[in-house]
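Have a look at the structure below, then the notes.
Only one protein chain is missing from this complex, and each of the others stays in its spot.
Showing chain A:
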């Protein structure tokens, strides 16, 4: 009976509503209970436990590093009743720094956290780190020093020095971190290939001559390459260090790249890679870059790497099991002068204390526990790094004869001759250096001399920028707060006026009030999550703020950011050019492709549902995962595309492009545009809807008028679809200017800046250079660019867009 059915349906609906209501109530109650059951600090007396927050990352060891830190913290809590520790691990180092930066900006940094020596200067300059020397000294000066007091003499000297910073140079001055582990660098070598090539295995005191001789011999073997040599800036500096050289002198004002010796050393490296065949890896493969090429078993040596590759290399089956044997050799000696001494570099991570820690003494206690010999020994067994305590490093926790590499001792010996690499407080130096030197050394796109000159220009521009050196007033937040408050009050007042004094019958006003009440959740959400951030970013675009210290530290630079990006920022123009190139290709190509697909999908067929779903599928896949797959398509050496293209192009005497390598300037953005074709599902669906909306009788009229095929498409379909094409086109332009994920995952903007899309550059500025203000200015600039373009397209398309407008 229908009556019964209705009752049942109503009952079901009511029950569902009730469940939803209960769920909401439960969620709020849960949060409420949690929040209110927390002890407000100080209120409940001294018995309240103090909660400390620590944050760390886990590298390749993943869960196991988690477990070790967790174990150390649990033990600490047991030994220190009244202290509780909350652990945060955002994942890898990159996520870690993003999270750390966000927490610092929010004014709630963790009390203790990991820090790498390369970021020390930047963080210390921002005043985010608590000097630790006083704590060390106080412990030792105490009548009875604690059992786990930090005695810096027990550490490898270089690892401790790495956390000293005097305001301009790393390596001396105030102590900001207690190193937990470190690594020295060198080459991992394939013993089997050395035997096959008949070259002696590297000795601990081998030289670059020995190195390149071995590489050449192995490179001469069928299908083998002598060595992978990564061109990461710290490794390039380590390489120069073996020759007693560096890219800078005392400070970062005196670049030494033009000195003949430095240039010769770099040019030797370039020549090994680009003037010889098989000696060094080509530097263009994206599939197997860095440490993973070694796993193929066709590369004689790989480096310079630290200890961190060991866990993954330990998975290589031994020679007896069908894999190959391998070992480690420290960086070769320099050959510039006779009898150059050995040299190496130290890369390390330390525990640091936030300058805003509320319980410094307790936090220090915690840090002591985290760098204790026991914890270090446990971490050391992961194989990822070397303990910083010499005792522990020499124990069997590190020197493990049962697992490769056999030459563990070399890491320790190298530490004794290693020096600390200083990096300037601005984090821009390294990316600039990398992007330019990559083009000269890695891909060989431009002559080395030019690469160096370009970098010097970049750096000079950067250092001379008024933004970098100038002294600015702090942002007048009170003024902005008042302005914002004024705006809000004015808005509320006008709303209130409309509600109270609104004209019309009372029921109209009641309706108005109800309407406003109903949209108010959205309005509140919009105000908090959209309007406020947008407004803040606009204010920030006129300021200089590092995004890590509180907003109060932001400085007012007026139009400085805009002046800088228009007049003094080559990379801004580069990224704009790269992005424009991409947009120019991706938008027309993508729209043509989407339209063609929609026309195909408009064919009536039984299986059409399947095909529509199949075409749309890529649009719902996760961008990052998809991008990883596409890397395999466009890989220069072994990519799917080039594997197909190579034999075809060979017929006409051409070779396929090295999409994201040497040829990235010409072929990088087109490759991304090609990739974007895969994602046309969304546009296709809109086109399909548009096609369905074209009145059938227009086609019939055309059939009678004698138009068919292309003519019919041109005279009926295209004009009738023009509003849809226009809409899709505008959306595509906006979307294409915001391209980010693919480039971020697949190329990171490289090589050099050849695929540095605009939003990627914004990201770099914000999250790598800590220039939130500048990044905001860039973002607003993008808005202007897209806005101008959109208005231009709207204006220019008037003649071509036909809205049907018929009755």
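In this text, contacts are C-beta pairs under 8 Å (C-beta built on N, C-alpha and C of every residue); 3 or more make two chains touch, one makes a residue touch a chain; residues count from 1.
The rule is short, and it goes like this: contacts and distances are computed from a predicted model.
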Query: According to its UniProt entry, is the unseen chain "Sarcosine oxidase subunit gamma", "sn-glycerol-3-phosphate import ATP-binding protein UgpC", "Tripartite tricarboxylate transporter TctA family protein" or "Aspartyl/glutamyl-tRNA(Asn/Gln) amidotransferase subunit C"?
result: "sn-glycerol-3-phosphate import ATP-binding protein UgpC"
- prompt: Which is it among A:222, A:321 or A:697 that touches the chain not included here?
  reply: A:697
Message: So one chain is hidden, and I want to know which residue out of A:92, A:205 or A:705 touches that hidden chain in the complete assembly.
response: A:705
- prompt: For chain A, which residues touch the unseen chain?
  reply: 695, 697-698, 700-701, 703-708, 711, 715-716, 719-720, 722, 802, 804-807
